[in-house]
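Excluded from the complex is one protein chain; the other protein chains are retained at their positions.
== chain A ==
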């Protein structure tokens, strides 16, 4: 793999990491505020994380191809 591709992959991972951190952090706060709604919050969190992950993986795969 060439260096630009590797740098791009690193940037994608940084972006995805920031996104996941934000989702996880907000979900934690929400659960702490309303523990009785934790099930619903977790489901929503996983869906959003999956959407973000799909985007990051699409970018990584397009970068490699």
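The working rule: a contact is a pair of C-beta atoms (placed from the backbone, for glycine too) under 8 Å apart; a residue touches a chain by one contact, two chains touch by 3 or more; residues count from 1.
Definition applied: contacts and distances are computed from a predicted model.
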{"item": "From \"Serine/threonine protein phosphatase PrpC\", \"ATP synthase subunit a\", \"Peptidoglycan glycosyltransferase MrdB\" or \"Phosphate ABC transporter ATP-binding protein\", the hidden chain's UniProt protein name", "value": "\"ATP synthase subunit a\""}
{"item": "Touch list for chain A against the chain that is not drawn", "value": "43, 46-47, 50-51, 53-55, 57-58, 60-61"}
